[in-house]
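Below: one structure, written as structure tokens.
All protein chains of the complex are present and in place, except for one that has been dropped.
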Amino acid sequence: MTRFLAAISLVVVLAFLVVVPSGQAPAAGGTLKVGMILAMTGPGAFYGQVMSRGAGLAVEQINKAGGVDGWKLELLVEDHKSGDADAAVTGGRKLLDVDKVPVILTSYSAPTLAIQPLAVEKKILLLNGGGVGSALVGKPALYNTRMLSSQTAPFIVQWAVQKMNAKRIATLFWNDAAGQGVNAAVKATCARLGCQVVAEEPHDIGAKTYSAQLARIKARRPDVLALGNFGDDVGYAVNQARALGITGPIVGIEWTPNAQKIGGDAMQGYTIAVDRFDPAGGDQNTKRFVEGYQARHGGVPEFYAANYYEHVQHVLRPLIQRIVKRGGTPTEPGALLAEMQAALKEGVAFESVYGGNMQLHADGTVSKPMGVYIVKGTELSLVGRIVGGKIEG
Amino acid sequence: MEFWVHVLNFILLLSILGVSLNLLLGYAGLVSMAHGAFFGVGAYAAAIVSRDLGVPFPLTLVVAVAVTTAVAAAVTLPALRVYGEYLILLTLAFQMVIYGLMLSWTDLTAGRTGIAGIARPAVLGTPMTTPTQFLPLIAVLTAVAFAVAWRIGESPFGRVLKALRDDERATLAIGKSVLRYKVAVFAISGAFAGVAGGLFAHYQAFINPFSFTLDRSIFLVALVVLGGTANLLGTFVGAVLFVGLPEMLRFIQMRQDVVDAVRNVIFGGLLVLFMRFRPEGLVPEHSRLGRRRRPAPPPPDVSGAVVIARTARGDGATALVAQGLAKHFGGIRAAEDLSLTLPRGQVTALVGPNGAGKTTVFNLLTGFLPAETGTVTLEGRDVTRLAPWRAVRAGLARSFQDVRLFERMTVLDNVLVAIPDQPGERLGPLFFAPGRVARAERDNRERSLRYLAFVGLAQRASDVAGALSFGEQKLVALARLLATEADVLLLDEPASGVDPQWVARILGLIRQCAEAGRTVCLVEHNLEAVLAVADHAYFMEAGRIIAEGPPERLMADARLAEIYFGKGRR
Amino acid sequence: MNADLGLAAQLAANGLIAGSLYALLGVSWGLIFATTKIFHFAHALTLAVATYGAVLVVERAGLGLPLGFVAAAVVGCLFGLAIEVGVYRPLRRVNATQLNVFLASLGFLIAGESVLLILFGPEARALPGFAVEGIAVGPVAFTTIEALWIGASWALVLALMAWLRFTRWGRAIRAVASNPDLAQCVGVDRARVFVLVFAVGSTLAGIGGALIALRDTASPFMGVQPVLAAFIAVFLGGIGSIPGAIAGGLVLGLAENMGGLFLPGHWQGVIAFVVLFVVLVVRPSGLFGAR
Partner (left out) sequence: MSAAGADGAALLRVDALVTGYGAKQIVSGVSLDVRAGEVVCLMGHNGAGKTTLVKAVFGLLPVWQGSVSFDGDPIERTSSAERVRRGLALVPQERFVFADLSVAENLDLGAFSVTDARVAQERRDKVLALLPVLAERRRQLAGTLSGGEQRMLSLGMALMMRPRLLLLDEPSLGLSPLLVERIMATIERIVREERVTVLLVEQNVHQALSIADRVYIVRTGRLILEETAAAMAARGEWWDLF
């Protein structure tokens, strides 16, 4: 018995000896480590995969070109298991303590909120391109490069009221900060524009089955169904709403090729207001990204890949350049975060793969080019631009 | 090293939870698939009172403990009625309901988004933020948790829990309120989970339902079982191995998603292999590691006969009178108009053919079965409606035909656990009057050794009971029965299945008990034994007493012989 | 008012759809549990593995949906057998306690799901090839997939009941479930019956998985939720009773959905476990159990 335990202790000690030193290597001069905490496992693992590919592509492109002013980038990915705060914090601690990363790219509202205090404590920059919960606004050190649901949702109500003549609107939304943000924004906008929210149905993320919610919605006979959900769930929800005999227009704030595949024919006419990444459109930046992605991974990139590509290529790169230019060291604690704050104070606009620039704000939100799109065939087509808070259709 | 300190903090937090579950699962044998939920209840309680009411840190922990204790005790009440897979399922259902509430009751819990910005505890005005700053607090509380759990587990209280785990009916039969112990251990377990939950909330400063899933509950059960049940060291070893080691996988150059999957494959595979090849876990219950080695008990120089003397409670000529007892199962008459008297200091036997209802009589007398009609009077006191354990406390105890020892406990503990009114069975004295508990324990151990000496098994005191031969087990059962200090002893087939040389010994002991003033009633098929030991006998057939008298006279009755051996055929 | 009636009708239909599938899964798990007394959590893995079998056949090999269902049945059957022979039988040989068998089952599930993840990746995989159309009957609307759920579930459940009732081995299974010792006395080989119930139960789970994937896609962790529903169906109905498991599945499906009359739909998942909790507390023998 004792020998058995002794053997186990030996294994533990040896494992420590083997493993710990390898993690102890300090950030060598010339390499800047970029941490990511993503949904690598669990129901959202798809997003983690796409996001890490996006960022990875940018790192490859930069390193192949000799780095940013001599600084090579290295990507370190940790897993938050699709929303597990414990995993996010442990992964964050590892990135901060062992790898000494000056920046972490995160996704999902909850894990982002969970590691934000660590970021403040260690003075590191936090970039989020996935989570859209309204709780992400105004958090020190955290900058969102994706428009939050509360920013995009009002426009879809506006569209519904103006173009679809909606009087009665029903909402079906993720039961989390992101979905609730949509629902709240829909209600507020409705109150302003004189329509009525007749049903509010939250659903669990990844529920796949919405029959109870949709039956309740159908019974309230809405003119328009507004979706406050994301990812694949959009496809399932639209599909099931049509199958259940909800015939009115369906509007939302997200569309992904995968959701289109799941939704199939039912997606026809689905309308969204969104800061849309269009792989076919855009400018030089877009092209470099899309072509690189296709060459590396095959297939057209999702906007989740685009957002994290952007983080590295269009946010981190200029920040590092600015630091180097004024003679600083970007890996120094707090350097990147301070530079970000300084850049925003100066009103620096960052480039984007969405076509044109994006404007980051001091409260951590972003403004990107927005539009209203409708599904025709299996593609989105632009039906209206949003400029300065107004829809131009 | 912040990261490794963080991992250590996590190991400590989970080992508090493991200890909490080990008290339930390892000591009391109660499965809980809801420990993830208990953990969460504690965390949310602390977070919510901190967020909404601005309650400061140590107080939030108190609230967390109070709420979790109450919730755990409330779950116990339905859980008392169910066993085995039902308890698994009941606690699983509870886990899912609590998790569902955390997700869906968004007004209170903020749902999936979670509660952010939970206040960090402050020491002298500076908040604790880093893992290193937290470590002393977590370490101290973990140490306290282990100490308290160890104190409980290795005390007379813990001994009753183990008895409960090994055999619930037999625990009732030695006069312990199974209900009280079950509720208490669930509540204690809940309190520990509350401590862990509250600490966790303040440590992470953020909680959401993901930390309190069924997966976490499953992980905890696996942790305790793999570490070794009823051994706290095992839980700690398990936490180090299954929380700490996987963190090292982070440093292996592999894709994160694959690493996580590989970790799960290893973990799941280990679970399967352990169940097959080492079900007792890494550190088994009776491992010498993790507990004080008990010195071999010195054989008492005095004979055991002193301890078997009757503790005077009444002094009439009859100890027990039963009148008009009846019981039916469906349409079958198990007992009908049963009346009998047990004279003090005598041995009375119940005889009759198989299936006549003799054991049913014992069950009716001791409250294991509720009688439909009739009364049982013990020393002039009506004990008809008493719960079995209360009947024992009143002085009426029974043994079982199939012995029912607590098989995973030592022989000494089997006897020791039966001694009534031990101060260490109550949590108050256990923690606030340790001197009294220790003195009582010393006395009781000595007393138990005397009981064992009386039955001639003192030298086997530190053996595990399940390893004894059947005959020896019967003797231990007799010692255990005597240790309840009941005056009236109902012995169900004390000599059946025992080698002849043992039979004589057991009968001799029974005689001695009677001579020492205890009242004995026995059911026995070995009629020679009845002749040898009984002063008086009742003859039963089909749930009725049809004759009584001295055994020799009953056996001379041709009519009774015909009933016993069957009628000749025409 | 009319809308409320329509809502009730729609919710009832939803309940019937979900309930039929729960009944099928409940029967598939309950058959194994009643006969072997194994709390077979790894049934969830059987379901997922079999569904991936179907997806591979249809998507990769392009062999058409009917063959996909055959694949689900065959893979489920073989996989269930492998668990019985490779995991449970060795445990029985060392007289493992019920808790230990349960933990081994859990361990196998955890490991197996991760192997699926490593092999096939985390993303949801569709099981294509079914022409989905909406069907409207008065105020009630559903899809052809859901019609298939109901049809296939009931066909399988009734076929199983008939098989158990009228065939020699069916009787042998019921004999072992009813009185294992006596079954041995009449020469029924317990080991063979165990193998048989794992084969049959796992086949049904495989088909159930493919039915689910038709509407909700396949993923490595897809099995747990349906199998939890199966547990609930079985314990609602009363262990050991096939009709009980069917009724339990229907009650569960209806309770979850009809709850929508009073509660927002996202409480669905909670309702199921509240119902289970209450039944276990108030009537542990199940709603339809004899004892």
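Order of writing sets the chain letters: A, B and C. Residues in each chain are counted from 1.
The rule is short, and it goes like this: a contact is a pair of C-beta atoms (placed from the backbone, for glycine too) under 8 Å apart; a residue touches a chain by one contact, two chains touch by 3 or more.
Since this is a predicted model, take the numbers as computed values, not measurements.
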{"item": "Contact set of the excluded chain (shown chains only)", "value": "B, C"}
{"item": "Touching residue (missing chain; options C:H40, C:R125, C:R174 or C:R215)", "value": "C:R174"}
{"item": "On chain B, residues whose C-beta touches the chain left out of the figure", "value": "353-355, 401, 466-467, 469-470, 493, 496-500, 503, 525-528, 531, 555, 561-562, 565-569"}
{"item": "Residues from chain C at the interface with the omitted partner, ascending", "value": "168, 171-172, 174-175, 178-179, 181-189, 240"}
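What we mean here is this: only the chains that are shown with their structure count from here on.
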{"item": "Between chain B and chain C, centroid-to-centroid distance (C-alpha), Å", "value": "36"}
{"item": "Rounded Å distance, chain A centre to chain B centre (Cα mean)", "value": "52"}
{"item": "Junction residues of chain B - those touching two or more other chains", "value": "103-104, 257, 260-261"}
{"item": "Sites on chain A at which at least two other chains make contact", "value": "41, 45, 49, 175, 202, 204"}
{"item": "Contact footprint of chain B on chain C as seen in their complex", "value": "39, 87, 90-91, 94, 96-104, 106-115, 117-118, 122, 228, 231, 235, 266-267, 269-270, 272-274, 276-277, 280-281, 284"}
{"item": "Of chain A, residues touching chain B in the complex", "value": "1-2, 4-5, 8, 12, 15-16, 19-20, 22-23, 40-41, 45, 48-49, 77-79, 81, 83-86, 89-91, 93-94, 96-98, 109-110, 113-114, 116-117, 121, 133, 135, 174-177, 180, 202, 204-205"}
{"item": "Residue ranges of chain B touching chain A (in the complex, touch as defined)", "value": "1-4, 6-7, 10, 103-104, 106, 110-114, 116-117, 129-131, 204-208, 210-211, 237, 240-241, 244-245, 247-248, 250-252, 255-257, 259-261, 282-284, 287-289"}
